[in-house]
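All protein chains but one are shown at their positions in the complex.
Let's look at chain A:
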Amino acid sequence: MMSYAVVKGSGYVLVHTPDMIYHNGTTQTTEKLTNPDSEYLKKLPEHIRPYEKVVNYGPNQVYIGNLTPEDLRKYEMPWYDKDIPGASRFGKFGEIMPQDEFIALMKMVDAFDLVKLDKGFTAMVKEKMMNHPLFKDDVPKLKEGEDLADIEKYIQEQHAEGLYHEGKLVGCVKRAHDIDPNLNAHVLFENLVVKASGALAFKHLIDKNNINVADIDYVIECSEEACGDMNQRGGGNFAKAIAEVVGAMNATGSDTRGFCAAPTHALIEAAALVQAGVYENVALVAGGATAKLGMNGKDHVKKGMPILEDVLGGFAVLVSKNDGVSPILRTDLVGRHTVGTGSSPQAVITSLVTTPLDKGGLKITDIDKYSVEMQNPDVTKPAGAGDVPEANYKMIAALGVKRNELDRQDLGTFVEKHGMPGWAPTQGHIPSGVPYLGFAKEDLTTGNLNRVMIVGKGSLFLGRMTNLFDGVSIVMERNTGKAETAGASISEEEVKHMIAEAMRDFASHLLKA
């Protein structure tokens, strides 16, 4: 067996998109169609957080690495009414980008001149992007901008989707075809958002981890959107499009889909490609989903809370050949929810958690931290969806009790010790297993953990092709420092040495006798 691949580094970004909640989130666009005069739509503007509040929000500071998940426990819930002292836009994993800069970024990554921005807005964001540490060189791509009258005409006469900032129209995304529904302005808007937010995360991955972007061989994009035209709706390929934006000149790539489970599928695929020696450096990347903005907004407004689903999420992770330091990806300890697994909680946790543990002769308590569905409970609890990570931890613990690996009375402490509070935005694939990879790299190198498990689950049934859902998992471990692992091939020289040692041992026994 070849040496295990390692998680070399990661980048995590959030983008505050307050105007996109109203214009592009499906909860709101559905409401506009079905109930245009609704109280919810009237009240919504009063429940939008300003950018500073989004930066100061505890879970967001964890996402970009300025706080750890454990730090979050020190703050009593709800978290939205507490500002984090010393919070900052930039963190060790990435940043929280404001909307105006992100709209500029959508223009910068647009390869087909579909994004049109107002002249005045362009001048304003040019200044801001000149000061961004990662996008100075891309400022000329913003060009000079258009007359607002032309942008209004594109929207009114050619079905373009408006881009809004602070309630004002500042640009649009044009359709790329007159009748192709897969190239209409709505689809292109979502796809350009994925491309831009994915590229932002990728840029931070490179920047924060001292990576030479030319060394990246392959990119796996694992978000939930589809790009293609009327002849191939999900033809692809976001991966190569993002690789081009970030200057990964020696990379190609492909898109992996599996609803929210896709990032963990992609992690396993990347580990396998590197371990097999096909590529040395494989990057996973995913951008965010405008459709999910304000998904639980009705409940948040009803409870007098701010709309907390006001950010897009993005992440990028580099998987590389074993460097003897970074945590290894145990491709021999992979869990799979298969077609035949069944859907009872016990069957699900067995397939994802205990089956891989049994393969390695491990107990449930041998995994120091489980990274499951890491949705922020501040968002989900008021909406009636409960504390999702906690529910997952309780199910793992219950199975531990059933297997006699844990005392019933230790259920509560297990959840705290082997679990984490959720901090990721409800952006589907973004909270699923992978938000912890950045912290896992630290916990398994400079920290004091030895073994963690990444679990991703996906709701395949939403696509109406099957009633099944899905899940995969993989164990990550502290690197022993040896590049080769047990079962690795040994040289002829080593075999000779081992035989000689055995002969000497045998001879000494004879002499003693």
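Here is the rule we use: a residue touches a chain if its C-beta (ideal position, glycine included) is under 8 Å from a C-beta of that chain, and two chains touch if they have at least 3 such contacts; residues count from 1.
Quick note on the criterion: contacts and distances are computed from a predicted model.
Chosen from "Phosphate transport system permease protein", "Molybdopterin-dependent oxidoreductase", "(2Fe-2S)-binding protein" or "Glycine/sarcosine/betaine reductase complex component A1", the protein name that UniProt gives for the omitted chain reads "Glycine/sarcosine/betaine reductase complex component A1". Taking the complete complex into account, A:383 is the one of A:316, A:383, A:434 or A:475 that touches the chain left out. The omitted chain makes contact with just one of the residues A:145, A:382 or A:431: A:431. One of A:88, A:252, A:459 or A:508 touches the chain omitted from the figure, and that residue is A:459. What chain A contributes to its contact with the hidden chain is residues 260, 342-345, 373, 375, 380, 383-386, 388, 391-392, 426, 428, 431, 457, 459, 461-462, 467, 469.
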